[in-house]
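Note that one protein chain of the assembly has been removed; the remaining protein chains are unaltered in position.
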Amino acid sequence: MTTMLQDIVVKRNVPTNQYTPKDFKVDIDVRWCAGCGGYSILSQVQRIMPELGIPREKIVFVSGIGCSSRFPYYVNVYGFHSIHGRALAVASGLKIARPDLSVWIATGDGDCMSIGGNHFIHACRRNVDINVLMFNNEVYSLTKGQYSPTSQPGQKTKTSPFGVVDDPFNPASLALGAGATFVARGYDRDPKMLQYLFERAAAHKGISFVEIYANCVIFNDGAFDKYTEKEYRDDTTVWLEDGKPLIFGKNRDKGIILDGFTPVVVSFEDGNYSPNDVIVHNEKDSTLAFILANMTYNPNVPRPIGVFQSIEKPSYEEKVENQIEEVTKKLGEGDINHLMCGEDFWTID
Amino acid sequence: MTTMLQDIVVKRNVPTNQYTPKDFKVDIDVRWCAGCGGYSILSQVQRIMPELGIPREKIVFVSGIGCSSRFPYYVNVYGFHSIHGRALAVASGLKIARPDLSVWIATGDGDCMSIGGNHFIHACRRNVDINVLMFNNEVYSLTKGQYSPTSQPGQKTKTSPFGVVDDPFNPASLALGAGATFVARGYDRDPKMLQYLFERAAAHKGISFVEIYANCVIFNDGAFDKYTEKEYRDDTTVWLEDGKPLIFGKNRDKGIILDGFTPVVVSFEDGNYSPNDVIVHNEKDSTLAFILANMTYNPNVPRPIGVFQSIEKPSYEEKVENQIEEVTKKLGEGDINHLMCGEDFWTID
Amino acid sequence: MSKKVEHLDKVTIRFAGDSGDGMQLVGTQFSNTAGTVGNSVNTFPDYPSEIRAPEGTLYGVSAYQIHFGSKKVNTIGDKIDVLVCMNASSLKVNLPNVREKGIIIANTAGFGEKNLKLAKYETNPLDNGSLSKYQLIKINMSEMMKQELADLGISPKAVERTKNIFALGFVYWLFNRPLDLTEKWLKEKFANKPQILEANLRALRAGYNYGATRQEMIVQYNVHHADLPKGTYRNITGNEACAIGLVAAATKAKLPLFLGSYPITPATEILHFISGYKQFGVKVLQAEDEIAGICSAIGASYGGYLAATTTSGPGLSLKVEALGLAVILELPLVVIDVQRAGPSTGLPTKPEQSDLNIAYYGRHGEAPIPIVAASGAADCFAMTIEAARIALKYMTPVILLSDGYMAQGTEPWRIPDMNELPDLTVNFATDPETFKPYRRDPSTLARMWAVPGTPNLEHRIGGLEKEDITGLVSHDPLNHQKMVELRQKKIDGIANDIPLAEVEGEQSGDLLVVAWGSVYGPVKTAFDELREQGHKISYTHLKYIRPFPKNLGDILSRFERIVVPEMNMGQLADLLQSKFLRPVLRINKIQGMPFKAKEIEIKLLELLNNKGDK
Partner (left out) sequence: MSKKVEHLDKVTIRFAGDSGDGMQLVGTQFSNTAGTVGNSVNTFPDYPSEIRAPEGTLYGVSAYQIHFGSKKVNTIGDKIDVLVCMNASSLKVNLPNVREKGIIIANTAGFGEKNLKLAKYETNPLDNGSLSKYQLIKINMSEMMKQELADLGISPKAVERTKNIFALGFVYWLFNRPLDLTEKWLKEKFANKPQILEANLRALRAGYNYGATRQEMIVQYNVHHADLPKGTYRNITGNEACAIGLVAAATKAKLPLFLGSYPITPATEILHFISGYKQFGVKVLQAEDEIAGICSAIGASYGGYLAATTTSGPGLSLKVEALGLAVILELPLVVIDVQRAGPSTGLPTKPEQSDLNIAYYGRHGEAPIPIVAASGAADCFAMTIEAARIALKYMTPVILLSDGYMAQGTEPWRIPDMNELPDLTVNFATDPETFKPYRRDPSTLARMWAVPGTPNLEHRIGGLEKEDITGLVSHDPLNHQKMVELRQKKIDGIANDIPLAEVEGEQSGDLLVVAWGSVYGPVKTAFDELREQGHKISYTHLKYIRPFPKNLGDILSRFERIVVPEMNMGQLADLLQSKFLRPVLRINKIQGMPFKAKEIEIKLLELLNNKGDK
């Protein structure tokens, strides 16, 4: 008996306690360097997968090429290690064809924003329901250390021995400018944060873009220390929480206000400002999301981490299905014989 | 005697009165449909060219493929009609190699934002000094009428007989998100406006992106009438002028204020608001530029026309030249014999 | 008009006018009607490359040519028997192709001073005797329609627009063809515009009646209906045949259909048609570029769809990398390439057969892909089904080569019954006991197909070399050699599953013509003509190019000389030489235009007369 695609598309019920993280581990060696930021991301993904209530066979990880793009080999779900830059194009086709699947992308700053930039912005525009985890290590690692579109000005790499002259993308701004509905940033060193962001991404319908600062110990070691290490991070980053004021600092004694449209740091110490004066985060406000995203490379303000924006829009694959339904309702289900004959046919006998 | 490239790179002096628009016309038929928006754009380009004070031989128009991309054939400067989507990649190489040239792009919404999207965002990021004129007709015309990434939801075209389900790019937002330094919008029906915008674009160092609403009489006739026709435009658009408040309306009796971060239309009639309350445009404010760009598809506010942003940053090709200069200063001019011998060589005799 | 009836086997009519004159429309109507009365029909629309060139210009002429007959017609006709020309430019451009004594029907209203100037005529050719070699019928169609519709009160522009229908009516009269098909079509088209409908119906009848009442004598050609096999027929373009073929293949495979594509002339209509088939549950992604087009199709194929991507040369060039991915993934994929004249942008609206090389050889690494080639518009349907069959059965991308000529020309197509089509049902893997991602069916060497959603078959695929059977990433040297050879063997093995090549004419002897693609029409016509003249010559038309039919080597070996006519510089000829080590003679035309049957006939005749000249 042949199995039809319809049979496979039907969803199994999974009791929420069915899985443990171990069920998402694969029995092969993970071949990243010791200390690579990828390990933490992998663990957090494996940790939240059981919580999603999605049968394992319904989850697919698609990737391009890069150290980060080896990811699918290490998760025990369906995996597709495609070609450099094309993960989102492959995944878009898959998700449109199979809205029943939970589709994830593991990609790098090069894979996603350099060669894959076009598919990235178009996936954002269309709002296909895909969860994009971009491992940003600000370098091309698999090819052994060239600068990437997120490398910092002056950075020395094998292809910039005298320093990078390019200005980098600000990934969050690019995603927002392209129309992404869910945009977030996290880093490898904070497992709980990543779990939270991954769960939010999974819950969001439409494209979810999560930029993850991922340390590459070999080719760009310590690039994010300033933002991710315990001794600095309270003062160098600000955590975005919906409905909460933008307060930061070890003693939570600093906040961010707007001067005109320019974000400025104020201190609560001298009594000029209080927590009530600072910007309150609102994930639904697209303009605020831009303001926050633009803080990224601004040396005068802390770097925002968390969810920049989360707004609701119908997802692309849903609209595609709805149109098919509407048209079918209007025209009736397609009749292949009628299609073949067309309007003007004749018979010879 | 052979002419060396250096001889050609040297700039001729042109008396500012040397040219008239006729010098930029070509002796072949312009083969666009009667009524095509391209004609106006072409005329305005030809009109401002003499004003630039640039010798004709130093100007190059590069294009991709599309009705709009036929443009280079119609301007009597150097012209390069490349392949679909690649104009900016070609032009980037040309401008980096030849900073002495004034490099322009004629492109369409499909050429620039669909297949050419990646080169577009990277040119914006790098800030290569190129002037990009994007003829936005919200359709693929040369291929006879398919929807494009700027087509509107529900639009019926040959590939969307039941209406477009994609959400469009907002070109200004995309350019800003990618890091463009000069971003503007104009439309075919207003020659003076286009001349102004083209002159501004030419004067700006770094990438200049000008989106031009260009009517396609065949495949998307009247798409912009609401914004470009005399009877509507005063009420449906707002002209952005640096340092000036955002006032619009036939009687200039309406303005735009911010409610939180949301732009809202207010009327001066009932005395609740006065022109002093409204947003004042500032081309140097990136955040404001985003707020304005995001008004584009907001039905509750007029559509902004004019210069969204114009900020100064060193251009890419300049930085490349500077680095070469610095390195040369530090290491001395390269010696080919030394390069060939390397550090470890030996002699057999 | 009194008419002298002359019976002819085949007639070529060309409707020519300005881009806005509706020539495509009347051409299509005439060809449908001719089909309906049982003629064999072959047509080709001939647009200017500008979207809408200025009125009346030479480069703005739009034409539609119809070749129909009581015998099987295989080309659009070398010479025009009847030229309908709506203005001076359309006469100028097409006259060189009108045969002597042919009929020219001219709308005199299109020969005003301005028209003559635009057409670069010094004096009016309708009046200066220069057309004495032809039968000239001058009608002021615009004026006639003005009178005819005076009472309707519609705009002068709308009146002017009916003149093409008048011309059509007149041609119907000339060939004694019924009006009902066109009447029915007009009624549907203008259901909501009763006045325009009335105007057009009157125009049609006015044209017809004008013929019946005109005084002058004219020779009329009568064409009996053809002796076509029984069945239901329609006229179809190659592009529509591909579109319908994909839906039919999906139906037979019991799979949903996915098309990932990016518009490009002359392949875009496949995307147009399929975008209109939503009621079949078809999913279409008009992608951001050709790379996303094919990659999204690969994604959908991975998800268990019958997936396809459609394009033309420049787009195929962009799909090269992803094609290699599809090869190593061993997923089914139908790639339709509608060839146009290259290199680069080339002559984008003109046909050529110059993508065979890239289809065959155009991937880095060893990445064999089966290639099939349709021989004409109607055959596009059958070959689309074949492409899907091979893709699904052998788990491989397949390239179907069409070209701009067959893609846009029409032919009558005998509509097959769905039961006649091969069963394409696939077998998804479901059993965790036996499943291995690269375990192969021993007879086809196809690997197992397990789609996401299937419990306990979670596995990983990708572009890195795969270990045999397990599909794990493998850097093992011998495994690589084995996999390269396996992939090759799988494709080679398809030779056992395709029809043998057939030889028309002598089964062995002196001269064998080998051809592929849309040159079928002119070659077959020339070949039949030469056979009728008593020449000994043979013909094999190839629809399967990778692999070749098993018996092709044997066939070639039975002939002293082999000649390949192609619209390129000899791509099939080179391939045959490489595979079969036989010297191959060539007839190449690379002018963005199909061969004329006569051109081929003359070249073949030369060869037949110069036997020594090997």
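Letters A, B and C mark the chains as written, and numbering starts fresh at 1 in each.
The criterion applied here is as follows: a residue touches a chain if its C-beta (ideal position, glycine included) is under 8 Å from a C-beta of that chain, and two chains touch if they have at least 3 such contacts.
Quick caveat, the model's predicted, so the values are computed rather than measured.
Among B:Thr3, B:Asn17 or B:Asn272, the one in contact with the hidden chain is B:Thr3. Within the set A:Ser92, A:Ser114, A:Asn136 or A:Asn220, the residue that contacts the chain not displayed is A:Ser114.
The hidden chain makes contact, of the residues C:Pro156, C:Pro178, C:Pro343 or C:Pro432, with C:Pro343.
Which of C:Leu8, C:Leu464 or C:Leu608 touches the hidden chain is settled by the complete complex: it is C:Leu464. Among C:Ile139, C:Leu201 or C:Ala367, only C:Ala367 touches the chain that is left out of the view.
In the full complex, subunit B makes contact with the omitted chain through residues 2-5, 8-9, 12, 28, 55-60, 62, 65, 72-73, 76-83, 86, 89-98, 100-101, 118-119, 122, 320, 323-324, 327-328, 330-334, 336-337, 339-349. For subunit C, the residues touching the absent chain in the complete assembly are 49, 312-314, 316-318, 320-321, 324-325, 327-329, 339, 341-348, 350, 352, 354-355, 357-358, 360-367, 462-465, 475, 477-478, 480-481, 484-485, 487-488, 568-569, 574-575, 577-579, 581-583, 589-593. Interface with the hidden chain, as seen from subunit A, comprises residues 29, 31-34, 65, 67, 81, 83-85, 114-115, 117, 140-144, 146-147, 149, 158-162, 218.
Just so we're on the same page, only the chains that are shown with their structure count from here on.
Counting C-beta pairs in contact, the chain pair with the highest total is A-C. Our note on geometry: subunit A versus subunit C, Cα centroid distance of 44 Å, whole angstroms. Separation between the centroids of subunit A and subunit B, computed from CA atoms only, is 30 Å.
Subunit C has its Cα centroid 40 Å from the Cα centroid of subunit B.
Among the residues of subunit A, those in touch with two or more other chains are 118, 122, 320, 323, 327. Shown for subunit C are the residues in touch with two or more other chains, namely 278, 288-289.
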